[in-house]
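With one protein chain removed, the remaining protein chains of the complex are shown where they sit.
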Amino acid sequence: MAETKTSFEELPDAPPRRRLRLSWTGKLGVVVVAFWMVIVVIGPSISPYHEADILDEALFIVPGSDNPYPETDYQPPSAVAWLGTDYLGRDTLSRTLFGARTTIGISLASTLLAYLVGVTLGIAAAVGGPVLDSSLSRLNDAILSIPSIMLALVIIAAIGSTIPILIVLTGLIYASTVFRIARSLGLDVKVSDFVEAARVRGEGLWWIITREILPNVAMPMATDFGLRFVYVILFISSLSFLGLGVQPPQSDWGSMVRESLSGLPYGSIAPLVPAMAIATLTIAINLIVDDVSAHSGGRLAGRMI
Amino acid sequence: MTLLSALLRRTALGVATLFVVSVLIFIGTSILPGDVANIILGQMATPESLAALRAKLGLDEPAHIRYLIWLTDLLSGDLGFSKAGAGTGTVGTPISEMLTPRLINTIRLGGAVAIVAVPFAVTIGLLAAMYPGTRLDRFVTFTTLGLISVPEFLVATLLVLVIAVQLGWLPATAYISGQETGWKLVRALAMPALTLVIVASSQIMRMTRATVLNVMSSPYIEMAILKGVPRRRIILRHALLNAIGPIANVIALNLAYLVSGVVVVETIFAYPGLAKLMIDAVQTRDLPLVQACAMIFCATYIVLIFIADMVSILSNPRLRHPK
Amino acid sequence: MAPLIEVDRLVIDARADSGVMTPIVKDVSFGIERGEVVALIGESGSGKTTIALSALGYTKPGLEFTSGEVRLEGRDVITMPPEEKRDLRGQRVAYLAQSAAATFNPALTIGEQVTESPVLHGQMSREEAERRAEELYRALELPDPDRLGQRYPHQVSGGQLQRLMAAMALCGKPDLLILDEPTTALDVTTQIEVLKAFKAVIRQEGAAALYVTHDLSVVAQIADRIVVLYAGDVLEHGNADQVINRPSHEYTRRLMAAVRPPPAAGQGDDALEEHLREHPALAVRDVSAGYGRQMDGSVAVTVLRDVTISVQRGHTMGIIGESGCGKSTLARVMSGLLPASEGAILLDGQQLEPDLRRRDRDQLRRVQFVFQMADVALNPRQRIGGILGRPLEFYFGLRGRERRQRVAELLEMVELPTEFADRYPEELSGGQKQRVNLARALAASPEVLLCDEVISALDTIVGANVIELLKRLRQRSGVSFVFISHDLSTVASFADEIVVLYAGRVVEQGPTDRVLSPPYHPYTRLLIASVPELRIGWLEETMESQVAQAGIDRVVTMTEVGCSFFDRCPLAIEGVCNRETPPVRHLPGGHAVECHRSEAEFLEGIQAA
Partner (left out) sequence: MKDILKFQQMYRDGKMGRRDFMAALGALGVGATAAAGLLTSAKSLAATPQKGGTARYANNLHGPDDQMDPMVFTSGIDYTRGRATYNGLIQMRDGMVLAPELAEEWSANADATEYTFKIRKGVEFHDGSALTAEDVAWTMTRHIGEESPSTAKALLAAITEWKVVDSHTVKAMLSSPDSDLPAKLTEKQMKIVKMGTEDFRKGNGTGPFVLESFEPGVRSTHVRNPNYWREGANFEALEITGITDPLARANALIAGDVDLINQVNAKSIALVDSSETARVISTPTSAYTGICILKNTAPGENDDFVKAMQYIQDRDRIVRSILKGHGTVGNDHPVGPAFGPDHCSELPIREFDPDKAKFHLDKSGVTAAELFVAPVRLGIEEICLLMQANLKKIGFDLTIRKVPSDGYWGAVWMKEPMNVVSWNMRPTANAQLAIQFAPHGNWNDTFWHNDRMGELLQAQLAETDEAKRHAMLCEMQTLVHNGSGMVIPAHVNEVDGASNKIQGIPTVPFGALGAYEWIEFAWMEA
C-alpha cells in the first residue's frame, strides 16, 4: 500500500492559480495610471507656475515687436505657457499638473469613503437580520431615487463647499450604489459554507464580516471600484458646472473644463487639456478593469464558431 | 409568491420609499440657508418685510407642522401651490399646472433618447460581445470609454459649436413652447437628444457587452457550442435571454437618469424639463415644488426599477413559472 | 473495418499565462467501433474529459491541440474548418455533460433545446424534430412526453433532466455519443434508471459511445471496452471483462480496491466497548424542523418530523437517504444552524438551545460540523494555518508558538505535511482540502462530529483514503460520529448504527448489522438494491426485480397523512398506508422499523422479489 501511494499521488484539483495577465490595452492602462500617480506626487513641484498665478501681461510679447498682446487670457501655446492660458490668463499646464492632485485626491478619497460606508452598511444589511436590512434598504432606495446632483446642491448650499465636505458628500452619495453591490455580494457569501462554519463555531458578527465575508467580496468590489472612481470624477465635474465644485483658485480638471468652456469658440485648448486628462485617466482605469473582469468571464466567447 | 402579491409587496415598498424620500427632502431643504421669502426679497429684504412676507406665505408655522400639512394635502391629491409668479398676491400657481408641461417635455426628450439609444446601444454591445478582442470590439470599447469619460457639458458645447453655430443645421437651444409638432419638434429636440444619446448609449453598450460576456462563461453556452449552434444564435438566443435582466436594469437606471439627472443638458440647451425645475425650485426654496419634483423622480425610479425587475422575471422562466 | 473514430497520438497542452505549455493529454491513442461503448476511466486531472471533447474538435479555453489527430471516419476533426466543425457537432457527434442542470439553458424550453441541433443543421424540419424528441422521451421513459417539450428545465427533476440531455444528444441521430460522467451527480436510485435508459437507447440507435467516468461500478454496467487514464497517460486498455476481472496495471487494481463492497450485513466495524456513561453523547428527541419560520414559531415547509435518534459515546451513527429526505437538515438542526421548531436536542443528557446563537461556547465546541464540500467550506482567503488555528484560539485561547505547534499536530493527525499551514485552500487537492476541513473540526476537540457527505464529492480512491483516516481517528479519539451520506456502501463500511430517513421521517434504525440484514423496511431494501456492484450484468438483474421497477426514480414527496413512501412502495396497502401514519415496530437488538407491514410480510416481500 505504501508504495502505491507514492507512485499515484492525488492529482491537484485545479491547475496552479491563474495569475492576472494584462493584455496590451491593460498594460497601456497601467502605464497611464502610473503616469498620473507620479504627477499626483511630483506635479506641483515640476510645474512652471503656481495654479493661482495669473500671468503678467508683460510676459506676452507680440513676435517681432515690443508690444504686449492686449489679452492674456486664452493665449495659444507658446514658450511662456506651453499649453496656453485659461480664461483668467493662468497657465493651463500648471493648473493641469496641480489639478491632478486635487482631482485624483478628491475622487480617490470620495470613492474610498463610499466603499467604507457602502460596504460596511451593505454587509451589515446582508448579515444583520431582516429589520436592519429592510430599513437600510429603504433608506438606500430613497437616496438612490433622489438625483445625486440635487442632493449635492442642497447639502452644499446648506453647509458650503470645502474639500472635506465635497469628499464626504460624494462619498455618501456613491455609498448608496456600493451598498447595493456589497449587500448582494454579502448575501451570496453569507450562505456559503465557510461562513456557516464560522457561525457554528460561535464566531461573532464582527469576525464573520471582517474575516470571512470582506476578504471574499474584495475582488469583485475592486473592479467596481475602478468604475465608481470614474463616475466620481465626472460627478465632481458636473458639480463644478453648477458652480459647486472645489474652491477657486484650486484647480480640478472638471472645473477647469467648465471655467474655460467659453474659450472653445475661439479655438482655445484650455478646456480640452483637462478634458483630455480626465479622459486618459478614466479610459486607462477602465482598460485595467476590463482586463480584470475579462479574466473571470467570457472565456467561451473565443470558442464560438 | 404569485405575481399579484409580488406586485402588492413592491407597491407597498415603493410607497414606503416615497415616504422616506419626502422626509429626507424636507429635512434637507429645511437646513438650507434662507427661505422663499429671502429669495423673493433678495438683497432688498429687511427683517420687518421678511416677517411680513413670511406671515403672508404661511411660512411662520413650525417645520414639522408644515410637513404634516403638506402630507395631508398630498394624500388628498393636492400638490399645493408654488409661489411662482404670485409675488405678494394671494393666488399662486398650482404645482400640478407647473409640472405638467415640464413633465411632458422631460418625457419627450427622455423618450426620444431612449428610442434611439437603447436599440442602438444594445445592438452595438451585442456585436462587441459576439466578437470579443477583435478590432470591432476594441473600437467600441475605446469609443464608449472615451465618450463616458468626457463631461456632458463639454460634449454638449462642442455639439452646439459645430452643429448649431458653425454649420447652422440645428437650433442652439431647445426651448420649446409645447405647440411644436412634427419636424419642428424633432429639430428642437435633436441637439439635447443627441448629447444624451451619446452619454446614455455608451453606458448601455458597455453593460450589454459585459453582461453578455459574463453569461458567456456558463456551461450551457459551452453546450450550445458543442451542439454546433452558430455564433449569432448563441448570442441572440442563448446568451441574450439570460442577460436581459441585468441589461434591463441598466437601461432602467439610465432612463431614470434621463428623467431626473439631466440638469446639465437642460441648462445648456435651455430645455424646460423637470431636472432644471427641481434645481430652480431648490434655489428659490419653493418647497412644495421641490417635494413634488422629488416625488416624481422617486416614483419614476421605483417604477422603472420595478419594470426592469418584471422584465427579468418575464425573461427568466424560473421566476415566471415557479414549480 | 476502420473504427468510427480514431484518437491517434493525441497531445493536448494547457497554456499557462506565462506561455509555458503543460501537457494535459500525453500521446493518447484508441479507437471506437460502430455500436461500441468505450469507457474512459480515471480520476480528476486524468485528462479524460479533455480527450472526450477532442472528438468534437473542441478544447476548453486555455487548452490547445498540440499534435496528433482525432479522425472521424478518416477525417481529422481537429483541423476541420469551422463550418464543418459546426456541422459535425450535434449532428454526427453529440455530447452529454455531467450536470444537466447547468448545461440546460434556463431561459429556453426543453423542446427547443432538444430539437435545436437537428433543426439548425437542416437534418429535420421542426415538426419532424419534435416528433423525434417525443419518441425519445417515450424511449427514455420520461413522464408526460406530449407536453414535456413546452416545459422549462427548472420544472423537471434532476434525473429527468439528465435523461432529457440524452434525448438532446440523440435527437440528431449522431454516430457517436460522448457521455461525460452523466450519472455522477445523481442519487443511486436515480442513477440506475438513467443508466438503464442510456444503455437501452444506445443499443436501439446503434450509436457508438465514449463514456467518461471515475466510477468503475458504473463502467462495469455499460462499457464494452475500458481505457484507464492517469495524468493524461493511458495505463491500461482492454475489453471490460478483462479490465474489471483481470486488471493488469497496478493503478487499475488500486481503483478496484477502493470501490466499496455493496452493503451487506456484518460490515460495520466491531462495536467499541461501551463507555460507562448514563447518557448518549448526543440525542435528538421528537424533533421537527423546516424552513420559512413564521410568527408563531411554526415553519412554512416542514422537512423533518418527529425524529428521535441517539448517538452513543464513541459510536458512529450513519444517516442515509436520498436527496431531499432531510438528512442534511437533521445535521443542521443538531448543530443549531437551523433551530428545531419542536423537540429537544440533548448533549450528554443536557438539553441544548435549539438556536446556536444561544448555546455557550463550550457547547458549541463539543459538537462540530464537517461540511460536505471542502471547496466552499474553507475560506479561500485564509491560509490553512489560519483556518486551523482559529478554533484553537477561539475555544482554547491558544496563541503564538503553542498555536502553531497544535496546528502542526492537527495536520499530522489528518496525514498532511505540516508545511501546508502556509498554503491557501486552492493550492490543495480535493482530498487534501477535505482533510483540512476535518482537521478544523478536530481542532475543537469535539465530543460529537457531524459529517455531512464528506466524501461524496471525492474520487473513489481519495474518498476511500479519507474513510480510512476517519476510522483511525475514531479509534484514537473516542469521538462520536454522525455520518451522513447518500452512499449506503460508505455508511455500511463505517457506521455502528444506521438511521434511514425518508421524507423527513426515520423509517428504520438500528445497529448496522441488523439494518442491513432482512427484514428490511421496503425503502431500505430499495436503497440496498440500487447500489451498483462492480459486476457486469448487475444492472440488468436489478432492473428486473420488482422492487426497483416500482420505486426507482420518483421524487421524494412528503405527505400529510399516511406513509410518504406509499407511492413508491411495492408492499403498500391501499387504504391503509396512504391513510394512517405507520406504527413503529421494535425488532430485537435495538432495531426499529416504521411500517404497516409486519416482520413476516417484509420477508415475504423479499422472497417475492
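As written, the chain order gives the labels A, B and C, with residue 1 at the start of each chain.
Everything below uses one rule, namely that a residue touches a chain if its C-beta (ideal position, glycine included) is under 8 Å from a C-beta of that chain, and two chains touch if they have at least 3 such contacts.
What you see is a predicted model, and the numbers here were worked out from it, not measured in a lab.
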Chains shown that the absent chain touches, full complex: A, B
Residue of B:38, B:96, B:143 or B:217 touching the missing chain in the full complex: B:38
Residue among B:18, B:59, B:79 or B:98 that touches the chain left out of view: B:98
Residue among B:58, B:87 or B:119 touching the omitted chain: B:87
Contacts of subunit B with the absent chain, listed as residue ranges: 32-34, 36-46, 48-53, 56, 82-91, 93, 98, 101-102, 157, 160-161, 164-165, 168, 171-173, 175, 177, 267-270, 272, 277, 280-286, 289
Where the unshown chain meets subunit A, residue by residue: 50, 52-54, 57, 70-73, 87-89, 153, 156-157, 160-162, 243-244, 247-249, 261-263, 265-266
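Just so we're on the same page, only the chains that are shown with their structure count from here on.
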Farthest chain (mean CA position) relative to subunit A: C
Length of the line joining the C-alpha centres of subunit A and subunit C, rounded to whole Å: 47
Averaged-CA centre spacing for the pair subunit C and subunit B, given as whole angstrom: 51
Sequence positions of subunit B contacting 2 or more other chains: 218, 222, 225, 230
Touching two or more other chains - residue numbers and ranges from subunit C: 58, 85-86
Subunit B residues touching subunit A - in the complex, by the definition given at the top: 13, 16-17, 20-21, 24-25, 28-29, 31-33, 129-130, 132-133, 138, 141-142, 145-146, 148-154, 157-158, 161, 165, 210, 213-214, 216-218, 221-222, 225, 230-231, 234-235, 256, 260-261, 263-264, 267, 275, 278-279, 282-283, 294, 297-298, 300-302
Of all residues in subunit A, those that touch subunit B in their complex: 25, 138-139, 141-151, 153-155, 157-159, 230, 234, 237-238, 241-242, 254, 257-258, 261, 264-265, 271, 275, 278-279, 281-283, 286-287, 290, 293-294, 296-305
Subunit B - residues contacting subunit C, complex: 218-220, 222-230, 233, 237-238, 241-242, 315-318, 321, 323
